[in-house]
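All protein chains of the complex are present and in place, except for one that has been dropped.
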Amino acid sequence: MAFDSFQEFVQMGGYGFYVWLSFFLTFLVIAGVALDALIGRRRLQRQSRTLQRRRQRLSKRQQRQSSPVEESKR
Amino acid sequence: MWRWLHPYAKPEATYRLVDKLLPWFAALTAVSLLVGMVWGLAFAPSDYQQGDSYRIIYIHVPSAIFSMGAYFGMAVMGVIALVWQIKTAEWSIPAIAPVGAAMTAIALFTGAIWGKPMWGTWWVWDARLTSELILLFLYVGVMALYYAFDDQRTGAKAAAILAIVGVVNLPIIHYSVEWWNTLHQGATITKFERPSIATSMLWPLLISLLGFMLLTISLVMMRFKNELLRHELHRPWAQRVLGTAEESH
Partner (left out) sequence: MMNSWQLWRSVLVKDLRIAARRRSDALNPLLFLLMVVTLFPLGIGPGPDILARIAPGIIWVAALLATLLGLDRLFKDDYNDGSLEQLCLLPQPLAFTLTAKVAAHWLLSGLPLVILSPVLALLLNLPLDAWWALALTLLLGTPALSALGAIGAALTLQLQRGGSLVSLILLPLFIPLLIFATSAVENAGMGLAVQGQLAILAAISVLTVTLAPLAMAAAVRMSMN
């Protein structure tokens, strides 16, 4: 252990502000990138759901127009 | 039927592989980063010249190294995409670039914050910081080029070519320390036989390096999974993975 007390650890020999600021910002950036990936997945889920709904609407319309035998091919 | 399906089997297999590996990488990232950071922040001795401010090294150096490592990886993917026309390699470029840019940004502002107590100003036009800034511009250029085209494949190829061209800049970045002898201290661990850093400080640094490498890979994997899904959104496997598959009726 390089520090005698927790107080000293926080102060970092007078450089506490710089050390903790850089660690905090680093954490923020990494968390941001990870969060962006998670949000991206959510967005994809939404897009996929919209795509599905549109496809279902289309197939329903087709069902009404053509015979059900045609539909089962899909 | 099979001939039609075959080319599409590949992204799915890639996705399954990445999906299986990601938890392991994430766990290893967490462990190594935790060990590296706690060791570096609390247990490594303080530097006789720089005091405790040197502890920024445990994020500054790893992020700087893997900002370049990510760029190199992106260029390798670019070569694969251009030579063998593999689509998954093309899709990896938009997965790698933002992560690499984030690493570059971390290296930049930790360098600046470290510079404040050491040099007295936030920003010094020193060789390595400047090179990191150029690297950030390169990342921005690759991303802007990728998204500039209506056709994603053309955009990916253009970005791949630019990434390869930019790799020529990486040696310049690496040797810039020798070329422009400025305020920045010399490279710390280029020579493993006689490192200019004490062993008690070196070990946590090596662990942090491992942690940042795994972190970069994990973040790229997360984004890469999304890219795979994005391009295969109309395929049943992607819908199954996303849990939006058509209910059987």
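As written, the chains take the letters A and B, and residue 1 is the first residue of each chain.
Convention: contacts are C-beta pairs under 8 Å (C-beta built on N, C-alpha and C of every residue); 3 or more make two chains touch, one makes a residue touch a chain.
From a predicted model like this one, the values you see are computed outputs, not experimental measurements.
Engineer: For the unseen chain, which displayed partners does it touch in the full complex?
Structural biologist: B
Engineer: May I ask which residue of B:Val124, B:Leu162 or B:Leu242 touches the chain that does not appear here?
Structural biologist: Of these options, the touching residue for the absent chain is B:Leu162.
Engineer: For the full complex, which residue in B:Ile134, B:Leu206 or B:Ala245 touches the chain that was left out?
Structural biologist: Missing-chain contact among the listed residues: B:Ile134.
Engineer: For the chain that got dropped from the picture, name the residues of chain B it touches.
Structural biologist: 82, 134, 137-138, 140-142, 144-145, 148-149, 154, 157-158, 161-162, 164-166, 168-169, 172, 179-180
Here is the rule we use: only the chains that are shown with their structure count from here on.
Engineer: With chain centres defined as C-alpha means, what is the inter-centre distance between chain A and chain B in Å?
Structural biologist: Once rounded, the distance between the two centres reads 18 Å.
Engineer: Please give the residue numbers of chain B that touch chain A in the complex, ascending.
Structural biologist: Those in contact with chain A are residues 37, 41-46, 51-53, 55-56, 59-60, 63, 98-99, 102, 105-106, 109-110, 113-114, 116-117, 215, 219, 222-223, 225-226, 229-230, 233-234, 238-239, 242-246.
Engineer: For the complex, which residues does chain A have touching chain B?
Structural biologist: Spelled out, the residues of chain A in touch with chain B are 1-3, 9, 12-16, 18-19, 21-23, 25-26, 29-30, 32-34, 36-38, 40-41, 44-45, 47-49, 51-52, 55-56.
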